[in-house]
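Remarks on the structure that follows.
A single protein chain has been removed from this complex, and every other one stays in its place.
Our next item is subunit A:
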Amino acid sequence: MSRARSYAAARKERAADIDRWLTDLFRAATAQPYGREGRGVAPGRGTPDRFDERGAATHAGGGVALVAVGSLGRGELAPGSDLDLVLLHDGRDDIARIADRIWYPIWDSGVGLDHSVRTPDEAAKVAREDLKAVLGLIQARHIAGDAELTRAVREVVLAEWRAEARHRLAELREAADKRAESSGELAFLLEPDLMDSRGGLRDVQAMQAVAAAWVASAPGPRVREAYELLLDIRHALHLVTARGTDRLVLQEQDAVAAALGLLDAEALMRRVAEAGRTIAHAVDGTWRTVDRLLHGPAPRGRRPLADGVVEHGGEVVLARGVNPRNDPVLVLRAAAAAAEAGLPLSPAAVATLAAQSPPMPVPWPAEARDALVALLGAGRAAVQVWEELDQAGVIVRLIPDWERVRHRPQRNPVHRYTVDRHLIETAAGAASFTREVSRPDLLLLAALLHDIGKGWPGDHSATGEIVARDIGARMGLPPADVEVLATVVRHHLLLPETATRRDLDDPVTIKRVADAVGSREVLELLAALAVADGHATGPAAWNSWKAGLVADLVRRVRSVLSGTPPPPAPTLSPEQAALARHGGGAVRVVGGQVTVVAPDRPGLLWRAAGVLAAHRLVVRSASAASAGSTAVIEFSVVPEYGSPPDPATLEADLRLVLAGRLDIEQRLARRTRSLRPPRVPVAPPRVTIVDDASSTATVVEVRAHDRPGLLWRIGRAFGECGLDVRAARVETLGAEAVDVFYVVDRAGRPLVDEAQRAQVRERVLAALR
């Protein structure tokens, strides 16, 4: 890329000009026939307008100084910048008059002025109370008058800044967080604020202030380069708009690019994004150092989060002895664990993973898919982790098509973010709708990919369908799921467009949507995606007006679509039937498959699940069925972390539990206590009793965020309601569990009493809380 034109020399020159002008103003203002010796003499006596060079010199040496703070102080004056000036004095009576003689000519010249008049004590006091003032004063630059006075004030202010670093830096950090929250991120906004966005100029100034407190080192050369680039862009923006604005709005981007000698707005915005990411990354490092100062050294303990991944000192790091070179899924597992714990991945771990992870096999193993879905399902927390991986180039290696949307600006007034950030924001938003759909995994993947077609020419929904089909296959989704994913990407605008532009009272409209959508499952996915997409686009793209129309359309389309009934109760395979004929008490552990064959009795399923949970095994899926008086349960499990437990102990414990000689509840309770509560908010669980699904049993569907012992909790709740689980199909999609249970009462009949059904729902929900 060609270099952008630099305005550094112009800025320096302008600052020097202003300095000269201010020096002259100051001289004229202090050239009074009265002064130190004239103290107490009422202003107005003498001949104030007579210029006295000698007098100015003596007064200038005595007790008054003009000091520049802000951009003039730093010598970075852009054309539209205000002058930030402080007039320091040691308590002279005629200071108001001197101030007037400096400020008025500046006001009259039309330059913006931010001014204050203070004694050293006042300056120190305001520095203690006002963060903005202290930041200015530690970078203050002497312009004219008593240099000793300026030096003394700077020294006092800096000394206090260092002495009080602990709480001043906490204040600085809080202000930076607030600023980032209200101004967004430089790298991902289509109309960013060059000054206040996260990754903007203000962040570098904050780093300098932290460095001034001797807490972290000053910004390095890469950050300084990014900073200079942003200053140049701001300079060009001021020139183009002839105003002191810091917001790089769409309509000015082409002109600013031209002023900088760049090809077009897109080239400009890619550079802005790059600089913003460099600065945001560096400032994160600075805040981590500050946090260490504020909260003391991080706790030394290491807490396992997932296989090969541990928490250490508030960050997620790789476990000792883990070799990323022979574990392609580790990178996604670590990312998912970090997002779910609401923690950042440590920069060292990201670097190691980026450098050493082997390519992901294609198609991806199921574990990789699950980890990606779990990462996205963590919601807001996923955004930061995703950004860390993307900066290290990991995302593009996993999903090569991602390259085409990275940093891609959108010339569209309703959009707020670049394409890549919009996609990840949509996925994060979709995480709150995982209970609304029967396939949370497909919802999250579709959200991540819905605009992927924007990297190619043509209608992005149509190209997106093709790309999504490729990526779906690459990720190893079964063909039927790939089709659903592609359909959802193809039609992701169908609901909002139809709802706002077609006659919803016309049955033809409804039929056309129903035909395109095909099933209730896809309709659910599209409805949830429409809301997440709208929210992530910008305030103009989604509101209650549109939401109302879309909801109306969905209701009408749903009434003409039939849903797929929940999966039928599983039946026994011939092999399982053979096992069952042998009767009870058999436990087989083969790899990740655990088969339990036992005389059927209430509570068998959840007790067995409890044993697995107590052994740190996560149940990914399970199916339970019975033949006569014998039940066969198949679990597919993965260890939470570390090596899988010894099959022999597992088997022994299962037998003990089945014989009623092991208190599984106590063991689980102990384990639950040692678990750290999840920091990331998850969508609340949902329990639905599905009608007409089975004539012999009541079908209860549970959608919840997966956690250790989930199956055990649900099963126990059924037990407490006096119900028996006849059959079950348990599935974990990413971090979301979608479980279907076929339950009957003690007499073996389905539940018909409405009160009893409500009670079951309540009990199960309570158990999930």
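Criterion: a contact is a pair of C-beta atoms (placed from the backbone, for glycine too) under 8 Å apart; a residue touches a chain by one contact, two chains touch by 3 or more; residues count from 1.
The working rule: contacts and distances are computed from a predicted model.
Asks: For the chain that is missing from this picture, which UniProt protein name fits: "NAD(P)/FAD-dependent oxidoreductase", "Glutamyl-tRNA(Gln) amidotransferase subunit A", "Nitrogen regulatory protein P-II" or "Nucleoside ABC transporter membrane protein"?
Replies: Its UniProt record gives the name "Nitrogen regulatory protein P-II".
Asks: Out of A:114, A:459, A:503 or A:762, which is the one that touches the chain we can't see?
Replies: In the complete complex, the chain left out is touched by residue A:503.
Asks: Which of these touches the unseen chain: A:548, A:642, A:684 or A:722?
Replies: A:548
Asks: Of the residues A:109, A:251, A:559 or A:593, which one touches the chain left out of the display?
Replies: A:559
Asks: Could I get the residues of subunit A that touch the absent chain, sorted low to high?
Replies: 499-505, 543, 545-546, 548-549, 552, 555-556, 559-560
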